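One protein chain omitted, others in place.
Let's turn to chain A:
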Amino acid sequence: MDLTFLSGQLFTGLSVASILLLAALGLALSFGLMRVINMAHGEFLMAGGYLTYLAAQWAGPNFLWLAFPLAFVGAGLLGAVMEFTVIRRLYGRPLDTLLATFGISLILQQAARQLFGSTGVPVTAPAWLSGALNVGDVTLPYVRLFVIALALIVLGAMWWLLNRSRFGMHVRAVNQNREMAAALGVNTRALDLLVFALGAGIAGVAGVGLALIAPVNPTVGAAYIVNAFLVVVVGGVGSVLGGAVAAVLLGFITALAEGLTSVSLAQAILLVVVVAFLQWKPRGLFPTQSRALEDA
């Protein structure tokens, strides 16, 4: 394996990691805050992708100005509706939530299949994103650079929101001790709704990036969801930094394993690595410090 091939694979891995990271952020947030596993999270990604497709239909070649707000708000609203109708009735029952949200994901996938057909809808990236940057022998497509930049921007914004804003302080407070935060006047129910919608919106933004890279189809969310969960598990629940590191690591491992073996073996190798890692650090790279006996 030569160096050009290696760096090409690593670059691809980094762009895959970017989308994984954006998908995992929402999962980590809602899992950390509400102990809720949302199996329909991948469908927010899918929704973002389809909304990008619609934006491209309406707004012509330079559709990105419309696609981002549309995908963010659209997926966020979908998330808010889901939280309001189903998820808030299931607090404290993580396994039941997992089943119910899987049901929702089936419904959303079938709805997408009937609305847009089961084959993928293509989105043509704007002209200014169509070229590629050549560094030595390695070709870095602008689209993938754009996706990486997108992930970095969202990650920075999330960090600011969580660590510098009043909203973020409330989120961290509820994350540490829900009852105590509520007693001190934090409206935890409203916060749950907001955080869930925010996570969904970020997944929608990831959907824009996804649409630029590959055609959007009804099962695109399902394809990402398991790996996004692995990112959360490896990173440590509720840790933005852990999620970022884990996404990059898993993206690299997948890209390398795919380059060296085959796509089917790469998935198996990735899983072996993750299970081995969990033997070493069962609570992820950056576990939340807690004195609770059971904190998951």
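One rule holds for everything that comes next: a residue touches a chain if its C-beta (ideal position, glycine included) is under 8 Å from a C-beta of that chain, and two chains touch if they have at least 3 such contacts; residues count from 1.
The rule is short, and it goes like this: contacts and distances are computed from a predicted model.
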{"item": "Omitted chain (choose from \"Na+/H+ antiporter subunit D\", \"siroheme decarboxylase\", \"Extracellular solute-binding protein\" or \"Urea ABC transporter permease subunit UrtC\") - UniProt protein name", "value": "\"Urea ABC transporter permease subunit UrtC\""}
{"item": "Identified contact with the non-displayed chain, of A:Leu3, A:Val81, A:Leu99 or A:Ala190", "value": "A:Leu99"}
{"item": "Contact residue for the chain not shown (choose from A:Gln57, A:Gln114, A:Ser130 or A:Asn163)", "value": "A:Gln114"}
{"item": "Residue among A:Ala149, A:Leu184 or A:Leu265 touching the omitted chain", "value": "A:Leu265"}
{"item": "In chain A, positions touching the absent partner", "value": "31, 34-35, 37, 86, 89-100, 102-107, 109-110, 114, 178-179, 222, 226, 229-230, 233, 262-265, 267-268, 270-271, 274-275, 278-279, 282, 291-296"}
